[in-house]
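For this view, one protein chain was removed and the others were kept in their places.
So, chain A:
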């Protein structure tokens, strides 16, 4: 489950630029497919992406979710995910998070960058 490889934090538009590479994407759960194998996630830049799960979810997923997986363009193949208790994201500033994600990609040589 745990990849030793560095994953880059991405938002919706950066996800497709990282196709085939390991990523972390955080967003708000829009809806869970009845099959339990697919989740629509509104990423930090408000783009809606699809999360493909490898096993059907057993629990009720809602609120903010962070997905660790492989980018497949507009989709991400989930290797693991984290959900958070409501009180931990009640004051979460999604806009600031998105700016931070963009800085990871724009500031050259920063420690989060995978190169």
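Worth a mention:
Throughout what follows, a residue touches a chain if its C-beta (ideal position, glycine included) is under 8 Å from a C-beta of that chain, and two chains touch if they have at least 3 such contacts; residues count from 1.
Note that in this section contacts and distances are computed from a predicted model.
The protein name that UniProt records for the chain not on display, among "Replication protein A C-terminal domain-containing protein", "Ribosomal RNA-processing protein 40", "Prefoldin subunit 6" or "Nicastrin", is "Replication protein A C-terminal domain-containing protein". Considering A:14, A:43 or A:64, the position touching the chain not shown turns out to be A:64 (whole complex). Where chain A meets the chain that is not shown, the touching residues are 1-2, 4, 6-9, 24, 64, 68, 80, 82, 84, 87-89, 91-93, 96-97, 100-101, 103-104, 107, 109-112.
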